[in-house]
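Showing chain A:
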Amino acid sequence: MNHSLLMSILILSPFVGFLINGLRYKKHNYLVAGTIATSAVFISFISAVFLVVDLVGLPPDSRRIAVTFFEWIRVANLSVDAGFVVDQISAIMILIITGVGSLIHLFSVGYMHHDKGVAKYFAYLNLFIFNMLLLVLGDNLLVMFVGWEGVGLCSYLLIGFWFTDETKAAAGMKAFVTNRVGDAAFLLGMFILFLTFGTLNFSELNALVPAAAETSWLGAITLGTLFLFVGATGKSAQIPLYIWLPDAMAGPTPVSALIHAATMVTAGVYMIVRLNPMFMMAPNTMMIIAIIGAATAVMAATIGMTQWDIKKVLAYSTVSQLGYMFLACGVGAFGAAMFHLMTHAFFKALMFLGSGSVIHAMHEEQDIRKMGALKKYLPITHFTFLLGWLAIIGIPPFSGFFSKDEILWMSFHSPLGHPVLWAAGALGATLTAFYMTRLMCLTFWGASRVPKGTHPHESPITMTIPLVVLGVLSVIGGWIGIPHIVSDFLGHLPNVWEEWLHPMIKEVPNMGPADASLEWALIATSVGLASVSALVAYHMYVRKPGSASRVADAMGPAYKIVYNKYFIDEAYFAAIINPLVKGSRALWYYVDVNFIDKCTYWAADVAKGGGALIRSLQNGNMQQYAMYIGIGLVVVLSILLMR
Partner candidate 1 sequence: MPLGGVIFIAVFVTVFGCLCLLAGRLLGGKKHQDAVKLAPYECGIPSQEKKDTKVSVKFYLTAILFILFDIEIIFMYPWATSFKQMISDGTGTAALVAMMIFILIFIFGLFWEIRSKALEWD
Partner candidate 2 sequence: MQSIDIFGQIGLNHYLILSALLFVTGMAGVLLRRNIIVLLMSIELMLNAVNISFIAFGKYMNQLDGQILVFFVMTIAAAEAAVGLAIAVNIFKRYKEVNIRFFEHLKG
Partner candidate 3 sequence: MGESAFEIAINCVKLVLVFLLMVQMVPVLVWLERRGSGFIQNRFGPNRVGPLGLMQLLADAVKFLTKEEFVPKAATKLLFYAAPVFALLPGTLAFSAIPMASPLKWGEHTFLIQGYEIGVGIVFILAISSLAAYTILMAGWGSGNKFSLMGALRASAQTISYELALGLSLVGVIMMYGTFNLTEMIHAQEGAMQFQAFGFTISSSLLPNWGIFYQPLAAVLFFAATFAESNRLPFDLAEGEAELVAGFHTEYGGFKMLLFFIGEYGHMMVASGLMATFFFGGYNIPWTTTEQVYQWALGIVGSPDWASALSSAVHFAMFFAKLAAFLWIFIWVRWTLPRFRYDQLMDLGWKTMLPWALANTIITAVVVFAVSQTW
């Protein structure tokens, strides 16, 4: 089929859905709006499948479907096309976005049916899909940036969807402002790259970079990639800009699943993977990325252990998992990063939707202290959630195991890696196992703490279907990227993933040969630690409820610090926001009110005085007007006559 047609259907279908729902949102009930939105995304998904099938049909070295719709900007030597490209990386992304996206849309139909602004909700959701597609399909940084900003906007709109609640609206603004910081850095990075290479096109950039060897410690490439990475930390919630993501849970749960777990927050990872040849040329940046990633993974996990809100736990889990992806990028394991991105999309979306189902069942109750023993009320939700849990804590053969293991191995083995990074990763995995098990125990197992009057019930079929599908994917999703060592053991299963991505991924130089026994040992260590941690958690929360709080008491101040999220928000307030506000206020008072305003008043006074002066000419005395005309005539005629 015609690629440009497919591409336009792929991109514009959600946009059309947005227009239909957005322009007539008051007239639609949830079923009509949901059907329109879901089918719009589903059409997109089908086109994506067609495109990917076509892509697979191409020879591996030239797998690239590029469509340029029109020349967007041409100013001096800046030339930007509205060009879109489907290659190995973006193919994965569009499948995830449209596939998971349609499932979440379907879920939303059930989840949002009681909401009044349901059509508006679906319109935003469709707009988000549209922007996300722009982000991943754009063949240059500028188109990507449009999508980048677009998803930021949609994120803001959806977080603050229930804007009548002030804290939720504030959460939306927090997300937006925090993202702006990252976006500014992203723009700076773009400027630097454009100044250096004169282009913003990905393939051109990636082709140009190897020739421009970095000479200094902090050259243009390092600086540019660093700025882009800061942009990525904003979008993908890494230290130091992760603070918005937990608050973003104020939005509807499907939104959290789609935007804040599966798609948008992975944009930073995607961007780094897309530009991996360039990042490879900036080892300093790579190191920073790896450190930040590992640190985020551990820190978010620790916070996750102490949270009581089901969605907050998942949010910190997301931050932590994103840290893993950055860690993978930082050590040059871009394939592993993408792999983890995909599996994470499956299981985290699953868990968010599951939590949505729980919240739905509990009538908007999110505190896990008021849950427990929901297994019997929500069998399907429980079962699928169980699959997600197994996947995230890395139990083989669930998908999480393969991707996480790959990352841990590479962080140890890669020349860019370091045993400390591995240790941090392993610690993070352990903590992940702990808090996820804690979540399972408190929500589904143990004694029921459900308040009286709340009657949990299983969710309707539109909500359970996505759960089941995602559950299946969480189980089998990892099987396409089985590590060599495991596949060798199992009898040479092909590593489809690696082959698929291979042309797009720059090899890490100086990669030593893999030591099989060491790898086995590391796998065993991480799985073992996770299992132990999970068992401990099970013990603490199911067998002996109450022991957890004793432990917390024993930890004392440390627990308090962690429980309060390391006082990061407060620190930001003290260090940045308050001085900024105070400084702004001072600026406002001293500069704006006392200087600029006075200048403008003065200018106005001058104009007013001048006007009064000139107004005396325009006094309504017609004869005076005629006199002016006469003077003009005399002057003109004199000039004419002089010449």
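Criterion applied: all candidates are chains of the complex that A comes from, given by their letters.
Here is the rule we use: contacts are C-beta pairs under 8 Å (C-beta built on N, C-alpha and C of every residue); 3 or more make two chains touch, one makes a residue touch a chain; residues count from 1.
Everything numeric in this text was worked out from a predicted model, so none of it was measured.
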Chain A: touching candidate in this complex (1, 2 or 3): 2
Contact footprint of candidate 2 on chain A as seen in their complex: 619-623, 626-627, 630
